[in-house]
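One protein chain omitted, others in place.
And then chain A:
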Amino acid sequence: MSAIYVDHAAATPVSAEAAAAMMDVLQSDFGNPSSIHAHGRQARKQLDEARRKLAATIHAAPEELVLTSSGTEADNLAVTGYAHAHQHRGNHIVTSAVEHHAVLHTCRKLEKEGFDVTYLPVDEEGRVHAEQVKEAVTEQTILITIMHGNNEAGTVQPIHDIAAAAAEAGIAFHTDAVQSYGVEKLDVQELPVTMLTASSHKINGPKGAAFLYVRKGTSLTPGVTGGEQERKRRAGTENVPAAAGFAAAAEAAVTDRQSRREHAEALRSCFLACLKEHEVSFTVNGPKDHYLPYIVNIYFPGIEVESFLVRLDMEGISASSGSACTAGSVEPSHVLQAMYQDDKRAEASVRFSFGTENTIQEMHQLAAVIKKITDSMTMDIF
């Protein structure tokens, strides 16, 4: 049986157009975009072109994007950069319990610096409600950061309501849209966000490229200092080939957004139907509607997730659970724990995330392998 990759929320295969765009820059335009000579200008031209394309995908102005090395770096810049630049106005930040560690651990760091952080709980579908956000806001609140679509449960937050609540309160709002970018419609002219994070390797672009959208007029304290790149918000020579690859992938993702969604939805429903047909015992974690169709997180009662994932891998299936912690073992998902307050459930859940290259046929195979594994998990020699 051929290998099946269903871990697209972790990384995606680089598309041909992204690879071609990168190769073009790698081979021809190696100059430093800050240099004043012809080689520099040529690289700068490629960088500007990439930035223009990326900005267009969310209806932003090119100068509103800060190109970074990762979504994590962009989240760090948004949260720490904004908090540091505005600490004279207050020291309170509102976020949720289901954020990516890029936001959560950054908030923890800020707490050590003296900031107060409210971690809003979520409901069983993983959702934060605008009302909760309103209630959490104090005189001291300077920033609200709530992710757009969840990387583990696939929950899409009522982001328009939350953004509107933040705007009404006059507080800056950041959203980590890494998992939603290219899947959900993102338009910063309609969505009143102050900052938004997007990343390349989730949408068939290369690793090492991401951006933070920063609405015009927003001041940030840079996290990386040095040269004057990215309008002094992020020093360091720009990764031009990665930016070019990211832009090519992003254009394709936005153009094909609707058909990719439909494909993902078809894979997801086929996969779930096949599991039912095989009489595998399972429950879907997360919402019944308003989810990212390419992520499905499933609770298999009674499995031991560490051995389950290894057995999937032995069968050529790449899926994941929670987040890999130090020394490679699996830590139960903080997202599922926040949703269900049930360690057992969090420890017996697996995330499958689909991509453009997955097929319906693969969903049948995937379900059959899971059936085989769940049927033989209980062999006890002691």
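Everything below uses one rule, namely that a contact is a pair of C-beta atoms (placed from the backbone, for glycine too) under 8 Å apart; a residue touches a chain by one contact, two chains touch by 3 or more; residues count from 1.
The definition used in the following text is that contacts and distances are computed from a predicted model.
Per its UniProt entry, the chain excluded from the display bears the name "tRNA-specific 2-thiouridylase MnmA", taken from "tRNA-specific 2-thiouridylase MnmA", "ABC transporter permease", "Tryptophan 7-halogenase" or "Helix-turn-helix transcriptional regulator". Across the entire complex, the residue among A:E279, A:D313, A:E357 or A:D375 in touch with the chain not shown is A:D313. From the set A:E49, A:E265 or A:E304, the residue in touch with the chain omitted from the display is A:E304, counting the whole complex. Against the chain not shown here, chain A presents residues 304, 306-307, 310-311, 313-314, 326-330, 377, 379-382.
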